[in-house]
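Apart from one protein chain that is not included, each protein chain of the complex appears where it belongs.
As written, the chain order gives the labels A and B, with residue 1 at the start of each chain.
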Amino acid sequence: MSEALLEGLVLVLQWKALAFMMLGIVLGFWVGLLPGLGGATTLALMLPFIYNMQPVEAFAFLLGMHAVTATTGDITSVLFGVPGEAASAATILDGHAMAKNGEAGRALGAVLASSLVGALVGAAALALAVPVVRPLVLTFGSPELFMLAIVGLAFIASLSSHGGRGLVRGFLAGLLGLLVSTVGQDPQAGVARYTFDSLYLWQGLDLVPILVGIFAIPEIIELAARGTSIAGSLPAGRISRGALEGVKDTFRHFWLTIRCSLIGTFIGIMPGLGGSVAQWMAYGHAAQSARTAEERKRFGAGDVRGVLGPGAANNSKEGGSLIPTVAFGVPGSTAMAILLGGFVLLGLVPGPDMLSKHLSVTYSMVWTIVLANVVTVVVCFLFLDQLARLTGVRGSILIPLILVLVFVGSYTSNNHYGDMVATLAFGAIGYLMVLAGWPRAPFVLGLVLGKIAENYLYISIARYEAAWLTRPVVLVLIVIAIAVIIYPLFQARRKAAHA
Amino acid sequence: MKCKLMSLGLAALLPLAAAAQPNFSGKTVTIIVGYKAGGGYDATARLLARHLPKHIPGKPTVIVQNMPGANSIIAANHIYNVAKPDGLTIGTFNRNLPIAQLTKVEGVKFDITKFQWVGSAANESTILAIRTDLPYKTFDELRKAKQTVVIGSTGPGANTHDFPLLLKELLGLNFKIVSGYSSSADIMLAVERKEVDGRAGSYTSLRPFIDRGLVRPIVRARSTEPGIDKLPADEDAAPNARAKAIMALRSAPEQVARPYVLPPATPAEIVKVMRDAFAKAIQDPELDAEGKKAKLDLEYLPGDQAQKILVQVLQQPQDIVAEFSKYIKFGE
Partner (left out) sequence: MHKSAAVGLSISVMLVSGYAVFAATAWPWKAALFPLVIGIPLFCLAATELLWSLLGAEPPSAPNEVELSTDAAARRRVVRVAAWMAGFFVAIALLGFPIAVPLFVFLYLKLQGGEGWVLSIVLTAAVAAAFYGLFDALLHLPFPAGWLWSWLGLA
């Protein structure tokens, strides 16, 4: 294995592969920044260009491009409250709040450092998991995946306020998200659910327009309402100085960052769960690390841990989702599905061969992820000052530009006007939810996990009838789900006992 | 003297001839794909887009635009009702749209037979494959199976679902169809996990797994290609003419597997130019080489033949359509 590791590194360090990786990074930088211009679409557009490349060069290009989007997507989330990628939405909650407190530099530093840590963990997982990955993925069947979705939903409890009222609202939002996820044609009976005869709603509501609406629009409204710049009335000088502080934060909360990276990697490995889930579970987990109710309240108001968690998770999931793609030919996300197309083009057959005969190509992918992320983070740090200073620009200048991003981004998800309507509608809903004190994170969690939970439940019952409930991993996951729900209650009670 | 007169006459005719032949120089031809970027329809369209220009007079630019939604009903509606019939817009969409029209799906605003058909760029053969460690090696053995065989599918409307469904309902095979998997790759993973025993799908997509020895092909639909032509066909085992007609109805669109159309009012000369261009492009050795690399097997079926097949689909008698609709719903 170590020879293959070294071989993979040597393959990547050839100048052609490096050049292509740089090109990929430059492209991916902008793709990640712009919402709606998904990493997936661009990967698809770039595929034709790799016809005549060698495998290592092609993957340096494709992966270089893709690995970067997870990092730069976080940048627009922090600075403008607009999710550059669906997987960067959770970073908005505390990241943008920090920007509004004049701590944009610190938030960016934290996001970049945690993204790097996450990417390294994900890459390491890909490298180390090679011997165990097949049995691992094969153990997680449909019942286990259903329970994982339940565990994900259990994090709603962590994403809600403490207390009975807080939990009611949290689950209210979560159930609403689950309900919205049922819109569309169901895969069991083929019934068109809640589509109101609209062709647009037939395949269900798309995630990106909703995310952009529910998170970005209230921020834009608030920016207009305050009439100031994003960073409020704080002096410009202070804004950019915090980058190093952000990096230090990553190491101050090192174990949290690592744990969230592991969550991201694990979710990435599970095919079918989708990449958007990881960030919310990581955020929920980070919120659990708050030891008192006051600390808990600061989440959402600009606690750096709320940036570290999702920042790490959405990068580590990339390395994680390469595992089922490479080892089984089952893509962990749309982007991976396209990458698979690239495999086919280059004559590589995903499956046991990639873990034995072509192991060095697999490891070259690992190194590409590592190098691409390091380069991106270094470049971003160079521009960090300028980036952070954007939060000092007058709101009236930024608003039209951000709105153009929002509308174009939402439209280009499906090239359909309906997406913009969805963005506006959920923008209004998001604004009202914030006014009413309803948390939005559980809504997104429900939306993302709904289809997965439903499909895997039906498959589990159809295949195993009642027996699926007694499978060992399922039982373990039930316990974990209960633990995740009870933990915040347990914390509150402990604090009350100490008070 | 005669020669001069003739050449003068010919020279006079030349501009007429040139005017009659549509020329696309300086223009952009757009192929509208009814799916998002990255799928099979999109990949085929992009492959064609790269090689069509040299076969269209005037060498225009050919680009691809995605118009996903409603399993490509939106794109088909657009080509039928909105796109201008000037040859600059070509559409490609879900091969099962004739079924959508046949089963009177809400929202269908086109008549599939009234498009100007450029043709089909591929032929798809559907097969059913089951895990090699199961004791059934032939179709006959499978038919006699005492234990239920679990087949995974993605959902109604996809060939992963419909093909085994008809085998079960019309031929009485002992199947349990478990649907809801998010993609056919997920079903393969379930096969490896022994969660399901097999899946149906295109031969192209199942080939790597057959070659690896994970699954074994058992039965095929009407379309055949080298490698599976020895397999029994579902229609041959049909107990009566009605069952056979229903199975034939399900598999008819597979012969027009990558449909390419022009808007209904497109003039005949333009349609001819496009058909010729497609035919030449698909025979182009460069396209063939690239296609082989991408595992896209292109085969041209001329527009008039494609149209004929689909006219037949839509002219099925009511009772057959009624029974067909009991089993098959339009989905993916």
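FYI, a contact is a pair of C-beta atoms (placed from the backbone, for glycine too) under 8 Å apart; a residue touches a chain by one contact, two chains touch by 3 or more.
Note that the coordinates shown come from a computational prediction; the quantities given were computed from them, not determined experimentally.
*Asks:* Of the chains you can see, which ones touch the chain that is left out?
*Replies:* The chain that is not shown is in contact with A, B.
*Asks:* Out of A:176, A:244 or A:489, which residue would touch the omitted chain in the full complex?
*Replies:* Selected residue, touching the omitted chain: A:176.
*Asks:* Out of A:357, A:394 or A:493, which residue would touch the omitted chain in the full complex?
*Replies:* Touching the chain that is not displayed is residue A:394.
*Asks:* Check each of A:88, A:114, A:160 or A:250 against the chain that is not shown and name the one that touches it.
*Replies:* A:160
*Asks:* Suppose we count only contacts with the excluded chain; which residues of chain A make the list?
*Replies:* Counting over the whole complex, chain A touches the hidden chain at residues 30, 37, 45, 93-94, 97, 159-161, 163, 165-166, 168-169, 171-172, 175-176, 178-179, 182, 186, 188-189, 191, 193-194, 217-222, 224-227, 287, 296-297, 299-301, 306, 394, 396-397, 399-401, 403-404, 407-408, 411-412, 415, 417, 420-421, 424, 427, 431-441, 450, 454, 458.
*Asks:* On chain B, what residues meet the omitted chain?
*Replies:* That gives, for chain B, the contact residues 30, 32, 63-67.
The working rule: only the chains that are shown with their structure count from here on.
*Asks:* Taking each chain's centre as the mean position of its Cα atoms, how many Å separate chain A from chain B?
*Replies:* Taking the mean C-alpha position of each chain, the two centres sit 35 Å apart.
*Asks:* Once bound in the complex, which stretches of chain A touch chain B?
*Replies:* These residues of chain A touch chain B: 40-41, 43-45, 47-48, 51, 137-138, 141-142, 185-190, 192, 197, 199-200, 202-203, 271-272, 324, 328-331, 334, 337-338, 340-341, 344-347, 349, 351-352, 414-416, 418, 452, 454-456, 458-459, 462-463.
*Asks:* What residues on chain B touch chain A, complex-wise?
*Replies:* Interface residues on the chain B side: 36-38, 42-43, 46-47, 50, 65-71, 73-74, 77, 106-107, 150, 152, 154-157, 176, 178-183, 185-186, 188-190, 192-193, 195-196, 208, 212, 290, 293-295, 329-331.
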